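Only a single protein chain was left out; the remaining protein chains are all shown in position.
Letters A and B mark the chains in the order given here, with residues in each chain numbered from 1 onward.
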Amino acid sequence: MPISAAEPLLDIRGLEAGYGKIAVLHGVDMTIGAGEVVTLLGPNGAGKTTLLRAISGLVPWNAGGVTFAGLNLAGIGPRETARRGLAHVIEGHRIFTNQTVTDNLLLAAYDVPRAERDARVDEALSYFPEIAAKRYDRGSTLSGGQQQMLAVAQGLVRQPKLLMLDEPSAGLSPVLVDRVLAVVTKLQKTGTAVLLVEQLIEKALAVADRVYALAQGKIVLQASTDEVDLPRRLEHAYFGSEAA
Amino acid sequence: MPISSESAAGTMQEKSLAGIGSWMFAGPLILIFCLASLVPFVTNDYWVLIATRAAIYWVLVGALNLVIGFAGQLAIGYVALLTLGAYTTSVLVAGNVSPPVPVFAALAIAGVAGAIFGVIVGLPALRLRTFYFAISTLGFATIITQIALAWQSVTGGGIGLPGPEMPAPFHTHAGFYFFCLAAAGLITWMTANIAHSRFGRGLIAVRDADVAAEATGIRKARLLMTIFVFTGASAAIAGGLFAALQTYITPDAFTFDLSVLFFISILIGGRGSILGPLLGTVILTLLPEFAAPLAAWSTFLYAVLLLAIVLVAPGGIAALLDFGNRRALLANRTIVPKAALVGHLLATDKAKSGIALRGVVLSFLGVRAIDGVDLDVEAGKIHGLIGPNGSGKTTILNVISGFYGPEAGSIALGGEALKPGDSESRASQGIARTFQTPRIVGEASVLQNVMIGGTIRGQSTFVESLFCLPRHRGDERTLRSEAMTALSAVGLESLADIRADRLQHSELRFMEIARACMARPTFILLDEPAAGLSADEILRLGQFVKAISRQGTGVLLVEHHADLIFDTCDYVTVLNLGRVLAQGTPAEIRVHKEVISAYLGG
Partner (left out) sequence: MLASIIASGLAVGAVYALIGVTYNTMFSASRVMSFTAGQLGMLGGVFGSLFVLRLGLPLVVGLMLMLVCCAIVGLITEFIAVRPVLKSLDQHLYVLSTLALALMIQQVVAVEWSTEPQAFPRVFGIGGGGILDEKFWLPVLTCAVTICALELLYRRTLTGLAFLAIAEDNFAARALGLPERNLRMASYALAGMIGGLAGFSGGQLLLAFVANGPLLNFYGFVPVALGGLGNNRGAIVGGFALGLFQQAANFLVGGIFSSVAVFMLFIVVLLAAPRGLFGGHLARRV
């Protein structure tokens, strides 16, 4: 469905969400356009993971609204959002260790028509030749980095319009981090939008078009990645108001 | 002076609140027993027998209430102890294995047997999860019945044997009824005393917040075993009385349905209550009498009631009768701690020296969470512990609290080694803590939650509490007033009698801090206390923490909020990937290059 350049792919307005009594997000505004790579930075405990979970429907909202490709996501769970083209790769490379690489990808293709499943699996594996070689090996035999690649591949099986990655670099060596981020760039060329939550600021800025910073449940910074004094502004956002 | 007049007024208010509270508690119970004593005068023999049955059941259920309702151990097969008591008493009185024993002595011996067997039935609870333990009690019930059937020479096998006959004046229906009613009253009084003691609070802490219970020094195994002894003895004595009521017992009389009745009475009544299960027992005993055609379906009805309670009203009758907690709370409450009161809370002999960690190593599933950490927390200072996610901050707290024992390295307090993995001793050694997510007893009041923190400072023994002896009353008065002071210090005194699960998240955090202060600790470990707090609340938290340290209590503060750390801490340690990255004053850390890059990555 063609979306005009003016209309963002993902539009978040005043989103408030949390876990039970603990309110984590206190009114978040964010937009992502089709084919854009946006990175979301922020200190620990800021709510980045909660924001992604709220978007994909894993966590309920208390207030606000999210629209994705023209669809209102209120009350919609992860199965529906995945079907509509929003893939969420959760943090911690949680793949199914007791099953093979291929089975992991087939599970990601659960809602895909049977005839297309194998093709989608092959396509996802084409981004990660390292694990394509291990397609019949069980998930538990993969290294941490390979498991992370598998997790991203799972997201790709759906051919999403927007791929959300939650800290894909966690626990990975620098080489593997570059591999994963290279895939992000490749995806952008195919027109897939990416929302990248990251701890490694320089690498994330290198691959993204725009950046948001989240602190204590609110957006504190919003900029294009080619702006000049970004590092200093980010330090501010991380460490709060000037101390000394 | 302002503080003393505040506290004087506070004490008077506390006394009157406590007074009203205990009348509200005791009133309905006294009323029930008064009404019950009228039964022989207003009804016929049949109903006296039914009432006797209810009283005998309550002698068992009232005690079982401590196991199921308070301790949360789902002992479904408790008819086993009724059977044991019934047969022991009957066999002793009948003289099958020994010269005939007088009834009261036989009851006492049955009580002892019940105490021993109660411990045996209860032992698995210490190791097994809920479902496993429930099934194991069912197994015990079956075993006892099988033994009763098989041991014909003693128990008469399937034929059974006569129950004990009571001596005058208890041999008439009315006489026996009053005896049983007195026993029921005694059980009510004793269990009510326990409920309002540190033992009862300890039980509900073990049930709902067992990690916090360990950290406050509650010894779970000892406490549970004590309860199993009491309940076993009580249940066996109930069994003896049951045999006297039936006048003749066979194994058939002790059905699984009875166990179900006992169990469901407590749950319908509501956990943590005395009145609820009492009403539940009375209702379930009387129900089949009023609905004769339903007699065959009585167990089905009990099961439907249980399901309804679980799905609709998990708090049972007690929650339905809890009018105090229906009052609406003010919507925009603010927490206003009074740092000045901290002096009343924490007057201790000042700590000699600090906590020292040397070369601590700990792994989970092959990954090193802590990779050789040296840490010194000075007495009376606020020490911050920060670091990116996964750096090992909370794990360090957990090692100091004794929840995990390190693979290598040592922990010492004031020069003396702290036993690794011994979480239950930390409170008495002077270390208290709060948790990343508040671990509280939702169904108990805020005041009770805070009083749990002072458990180790109680002096009275279980027996003294059972009989409401002076030392128990003194303990309760002291703990109550100290808890009110703690609540006033954190600014929550107006919420003292409110159920804890009605509080906002930030209020629960302060409540946990009040609870931690109750143990008069030399060190308080705070695990991300600012998470979920508003900016104002964080400021007040900072002031409160500073007040704590001014009293000489050391604070180890794990946090993400940079503001709080830099404003309050005297010294900061930065962790990264399980190792110490940097240490120094907040100002030094703030500009430390490696720290900045660890947080910002790259």
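Remarks
Everything below uses one rule, namely that a contact is a pair of C-beta atoms (placed from the backbone, for glycine too) under 8 Å apart; a residue touches a chain by one contact, two chains touch by 3 or more.
In this text, all values refer to a predicted model and were calculated from it rather than measured experimentally.
By the touch rule given at the top, the unshown chain touches A, B in the complete complex.
Touch with the chain that is not drawn comes from one residue among B:I135, B:M225, B:A412 or B:L577, which is B:I135. Of the listed positions B:P169, B:P314 or B:G359, the one in contact with the omitted chain in the full complex is B:P314. Within the complete assembly, B:L306 is the residue of B:L306, B:L321 or B:V361 that touches the hidden chain. Among B:L29, B:I50, B:A108 or B:I147, only B:I147 touches the chain that is left out of the view. Within the set A:L51, A:I90 or A:V180, the residue that contacts the chain not displayed is A:I90.
Note that of B:T83, B:N398, B:T434 or B:T573, the residue touching the chain absent from this view is B:N398.
What chain B contributes to its contact with the hidden chain is residues 72, 74, 76, 123-124, 127-132, 134-136, 138-140, 142-143, 146-147, 149-150, 211, 256, 260, 267, 296-297, 299-300, 302-304, 306-307, 310-311, 314, 364, 398, 403-404.
On the side of chain A, touch with the chain left out of the figure occurs at residues 56, 58, 77-79, 81-83, 88, 90, 94-99, 103, 106-108, 110-111, 154, 158.
Operating definition for what follows: only the chains that are shown with their structure count from here on.
A straight line joining the Cα centres of chain A and chain B is 44 Å long.
Within the complex, the chain B residues that touch chain A are 388-390, 437, 504-505, 508, 528, 531-532, 560-563, 566, 586-587, 590-591, 596, 599-602.
Across the complex, chain A meets chain B through its residues 21-24, 43-45, 170, 198-203, 216, 234-235, 238-241, 243-244.
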